[in-house]
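Following this message is one structure expressed as structure tokens.
A protein chain is absent from this complex, but the other protein chains hold their places.
Chain naming follows the written order as A, B and C, and within any one chain the residues start at number 1.
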Amino acid sequence: MIRVLVWNEFHHEKTKEEVKAIYPNGIHNAIADFLRCDDIEVKTATLDDENCGISKEILDETDVLIWWGHMAHNKVPDEVASLVRDAVHSGMGAIFLHSAHHSKPFKKLMGTPCSLTWRESGDSELVWVTDPSHPITQGIDYAISLPHEETYGEPFSIPNPDKVLFIGSYSGGEAFRSGCLFQRGNGQIFYFQPGHETFPTYYIPEVQTVIRNAVRFVAPRYRAEIKCPHVHHFGHPEGYVRVKKA
Amino acid sequence: MIRVLVWNEFHHEKTKEEVKAIYPNGIHNAIADFLRCDDIEVKTATLDDENCGISKEILDETDVLIWWGHMAHNKVPDEVASLVRDAVHSGMGAIFLHSAHHSKPFKKLMGTPCSLTWRESGDSELVWVTDPSHPITQGIDYAISLPHEETYGEPFSIPNPDKVLFIGSYSGGEAFRSGCLFQRGNGQIFYFQPGHETFPTYYIPEVQTVIRNAVRFVAPRYRAEIKCPHVHHFGHPEGYVRVKKA
Amino acid sequence: MIRVLVWNEFHHEKTKEEVKAIYPNGIHNAIADFLRCDDIEVKTATLDDENCGISKEILDETDVLIWWGHMAHNKVPDEVASLVRDAVHSGMGAIFLHSAHHSKPFKKLMGTPCSLTWRESGDSELVWVTDPSHPITQGIDYAISLPHEETYGEPFSIPNPDKVLFIGSYSGGEAFRSGCLFQRGNGQIFYFQPGHETFPTYYIPEVQTVIRNAVRFVAPRYRAEIKCPHVHHFGHPEGYVRVKKA
Partner (left out) sequence: MIRVLVWNEFHHEKTKEEVKAIYPNGIHNAIADFLRCDDIEVKTATLDDENCGISKEILDETDVLIWWGHMAHNKVPDEVASLVRDAVHSGMGAIFLHSAHHSKPFKKLMGTPCSLTWRESGDSELVWVTDPSHPITQGIDYAISLPHEETYGEPFSIPNPDKVLFIGSYSGGEAFRSGCLFQRGNGQIFYFQPGHETFPTYYIPEVQTVIRNAVRFVAPRYRAEIKCPHVHHFGHPEGYVRVKKA
């Protein structure tokens, strides 16, 4: 069973009618609803929860954290962002959606500004698969068609990704690296661009498929805190020896 | 069930007493023996089999090809090497062991000379894990200890690997990128350096663990011939449309 | 002085009036004309020259080879393609333009089919810079605007590039990794997608800027044939020792 925690800022849905109309229970619950299945269980947390609904204990029992934030990145305390970063280092998987490119945990993990160009013109977008053999792209044909999305453009100031899985093109002309994989410490990170709050993007079946695939892909295969151990002199042994951690 | 084909040149074992003493049934059978288990079934093929024991039909029914060759790389017909390359492009996994760095299929897939420095001095080697979280390194502590190995040194003229999983150090001083992952087309490729024919390397439990892990990792998740399709004008659709391959 | 050899198939310009009208002296001469400058000297060669105008001696005196081909890839002898591959391994830079993604030398260097989706609908294209700090993108703002191009789409079956420098978006909806860097052996390779023969792409100033930048970037900093040397036992020396190649 993969234990997912969907974190959502959950401000837009309470303050803007057009967003509330699309996601009456919040983006987090829309994502939780389509993720729940035989091998995935889901909890949620939001910015207004105590300590953002995040603690070391909660993250220790989370396999995959999904993060959506936009207007209030700076209200997330540095300590919470550091907890998330450290949990990824230990092996927790993380999926950052849409405007979470500018969230504190994502920037701490990337080590770059993670900026881009943007406009809100209601463009349509096609999100193209670059690698049809990857576990995250299974079930998608050439592309995902999004009737409307906020437009994100290059340059996207991220480190060279381990793998670019999707590139998006917008009716207004931009292109963008819309799906990117990174490893940090023992943890896998997937950034996925679709999901502006004013469009019903998370109800589109292929978007749901990608996020579900990603949950299974970034779920930890190994989890251990990273240390900096002082080791003994091992030498080049004469015969076969089993090298053991202390 | 993962269907593995272990290919071995199988000349050393027939012509050199010291090799025959270690691998009386050939390296291929030694590898087959430790791989066979509940989820892995194994066949073998050798250079002296008709057409090297390789055909398109055989590769179509192979999930993972393991390749060991050394003294007779040039006796493998170009057509056979091309069949292997094309099967990897379609999604077949491949594991190239030790001196297979200079085999025709590996060089065709890498696009480089795949050369290195080498000497046979009976050095001991420590093969260190760079990423303890990767599926291929599970079950290995810091390093694998090999009492004797042929020494391989840098520069190893391969393309920048997708991931370096092991680096080896030898008692004689050399260091080497001993475990490297590459994707070519839809197929995953793992190069693993240990396995000189005059040492009983493939009987070492951790070496077996790595190869078994690698079989499971490179086994195809998607298999399809790569084409270059002429597509129709799709345009930026007005509403939600499912993008389908013709 | 950087010595460039521009290789062109030069068939379209002799057989199709619309192409001849755009490139009366051939694409190779159009490229040569804008490249020649204080630090770049240019020669040309074409498919109908003896041995394609390629020999080991000619490549030994070439710093950067630029390759354009489309309808007659298979008329390039395998031996010529191998000469190009080997020269890149030794350090020669190479730039493959547009439909050269399917040329023999490019495929030999990549080790993959290098296929893509395509259509000829006269789309306009915007070629976006992903890394404004790279030497090859200097002089380009956000994007290069191409009034018409042949449309190339993903999946583009290349190995994971060392760096994606440009991604293109087409008015018809596709997105494509339009500028990609690869190292093979000692040589740098740049693939650049613009340049369909029926449009005057190589007269666009920014396209010329990118190709000129690329010539300077892939020009060799080191040139040596790659060997596989048998080395002596070096050991871990007691004191400071200069490690020398034999």
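As a convention for this text, a contact is a pair of C-beta atoms (placed from the backbone, for glycine too) under 8 Å apart; a residue touches a chain by one contact, two chains touch by 3 or more.
Every value quoted in this text rests on a predicted model; they were computed, and no experiment measured them.
**Q** Among B:V129, B:V210, B:I226 or B:V243, which one is in touch with the chain left out?
**A** Of these options, the touching residue for the absent chain is B:V129.
**Q** Which of these touches the unseen chain: A:G26, A:G53, A:G153 or A:P220?
**A** Of the listed residues, the one touching the omitted chain is A:G153.
**Q** By the contact definition given up top, give the residues of chain C that touch the hidden chain.
**A** 91, 123-124, 126, 131-135, 138, 141-147, 162-163, 170-171, 183, 185-187, 204, 206, 220-222, 224, 231, 234, 236-245
**Q** List the residues of chain A that touch the chain left out of this view.
**A** So the residues of chain A touching the unseen chain are 85, 89, 102, 108-113, 115-119, 121, 153, 157, 159-160, 162, 172-174, 182-185, 226-236.
**Q** Against the chain that's been left off, what residues of chain B make contact? List them.
**A** Listed in rising order, the touching residues are 117, 126, 128-132, 142-143, 153-156, 160, 163-164, 167-171, 173-177.
We take it that only the chains that are shown with their structure count from here on.
**Q** With chains as vertices and touches as edges, which is it: line, ring, star, complete or other?
**A** It is complete, because no pair of chains fails to touch.
**Q** Suppose each chain is reduced to the average of its Cα coordinates; what separation in Å results between chain B and chain C?
**A** Comparing mean C-alpha positions, chain C is 30 Å from chain B.
**Q** State, to the nearest whole Å, the distance from the C-alpha centre of chain A to the C-alpha centre of chain C.
**A** Whole-Å distance between the two chain centres: 35.
**Q** Chain C: which residues touch two or more other chains?
**A** 117, 153, 160, 173-174
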